[in-house]
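Before we start, here is the structure in question, set down as structure tokens.
Note that this complex is displayed minus one protein chain, with the remaining chains in position.
So, chain A:
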Amino acid sequence: MNATPTPPRSPLPAWEDLVTTALLGTDRRTPPGATPGRAAPAALLDAAAAETVRRRAGLRPGRAAPLPAPTAEDPRPALPVAAARRLAFLLADRPGTGAGGRRGTAPDLMELLPQWLTAVNARGFAAPAESLPALLDAARGRTDLRPAALEFAGPRALWLARLNPDWRFALRATPGGGTSLPGPAETERAETLWREGLFAERVALLASIRFRDPDAARELLAASWSTERAEDRLMFLDSLRTGLGPRDEPFLEQALTDRSRNVRATAAELLSALPGSALAARMAVRAGACVAVDHTLDTPTLLVEAPHECDAAMERDGVSAKAPPGRGERSWWFGQLVEAAPLATWPARLGGRTPEQIVALPVADDWLGELHAAWCRAAVRQRDADWSRALLGVPSAPGAGGPGAVSLAERAKLLGTLPVAERAEWVAGFIAAHGLSEAFQLLGVCPVPWATPLGRSVVDALNIARDAGSYPWSFSGVMGLAERCLDPGEATRLDALLAVPDEPEDASPGAGGYWAEAFQRLGRTLRLRAVMTQELGTPSPHRPASTSPSGV
């Protein structure tokens, strides 16, 4: 072992001699200082025993390797004791260690970790040092945990990640984690790193500067733009999504002429998210030319005239000319134009109507689906709540639950542009009207804990599903969400559901028992979540609790 403490220098070469003799055998070689024959092995062992004990007794510490640079100070307060213990529990409950199969009535601790991390980060606590390895291991296995886990883990975790290749992901996931990035004042170091750094370091540098000073990042990028490789240009350009603003327009406009088609498409997409940009205006003209109101019919109706060609100017503005298999070219081009045009185009173009009125207009010749889908994409890209609301419609509408003009995935994205209270209200209305089977995606965009009306509509719908005689695992997705997202204050409302009901004749056999078990787990999980929150104390006033959906 090359890491053992240094043995003392031997005055005689005895030990090496003994080893060589032992390897060859005393029949071939007589040990030093012994007579050949029957006694030779014992003499060799005697000498080796003395030498072994001498060597061990004389051990001294070795030379120290260069000491690691200490980790940066973590100024955050330590976790309360009870919460630190909770963290150890949550981390001990690793997936794959259980018996598997039916979930039983015990809370699924690992599923509560994301929420716990959100809560602990909202309060600004530092992670206990000894928990960091388990925390990093958990984040390694679950990418969804990483941002919150790494925020909680703090600078010491990055320090650890530099020592353990298993945790490299932490360095990639944290801008500037791999190297200590130059600070705002270190212009020269930043420029050197930008010129000479590895690709990942340069991406991290650009992202960190962009976060701090969007213009400086763009200028840095513009200076070396022409010498970058196409794939790199694409990644660098993507960093402009952070803090995208009108001042990025000239640079993006220039990128529209890029040699790489992917770079051109990304530049066009970014420009179309700037409703005041020249590209948005050009798209508004093109899209506007395709849609008109026909007043000759009994009710005003939208007429769609899709473009007949995709000219060079359209292609330059990011329209992809080649339709995917199975799609008509003209409708493919049309969809892209409407998606990229500013939504403000339409009220002006369509007789001063509001978004609601426009969405309500009938559309001639089966163009409704194409047109509304493109508006949905535009509303999401431009984060336009008025249009999202109009396109979502009333949650109780018959079309909302089935395959309407707007798919559930699109609805979920549209909901994301609405204020959080409104989202919850809409989904509550949807569940009340259509039940749970289609609600999973929509619930995922609602903030945690669920607002009271939303939570009640979910519990009511679960209750109805039970009475209808189906098995709870048909709803295991929603049930799992409810465990993580229901307001713990609702736990008492579940008490009535815990008993095993008499089985109606048409019910699935045994379903009542499984439902009682599922509701028990739900109640237990909610109580546990309430305890976990108490253990953390009240959030610090300086950091507002996160409103983003978590644990989903």
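Operating definition for what follows: a residue touches a chain if its C-beta (ideal position, glycine included) is under 8 Å from a C-beta of that chain, and two chains touch if they have at least 3 such contacts; residues count from 1.
One rule holds in what follows: contacts and distances are computed from a predicted model.
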Name of the absent chain as recorded in UniProt (options "Glucose-1-phosphate adenylyltransferase subunit GlgD", "SWIM zinc finger family protein", "Carbon-monoxide dehydrogenase small subunit" or "Cytochrome (Ubi)quinol oxidase subunit III"): "SWIM zinc finger family protein"
Residue, one of A:Ala14, A:Leu45 or A:Ala433, that touches the chain absent here: A:Leu45
Touching residues (missing chain, whole complex) on chain A: 1-5, 18-19, 22-28, 40-42, 44-46, 48-49, 51-53, 55-71, 82, 85, 88-89, 92-93, 97-99, 105-107, 109, 129-133, 156, 159-160, 163-164, 523-524, 527-528, 531
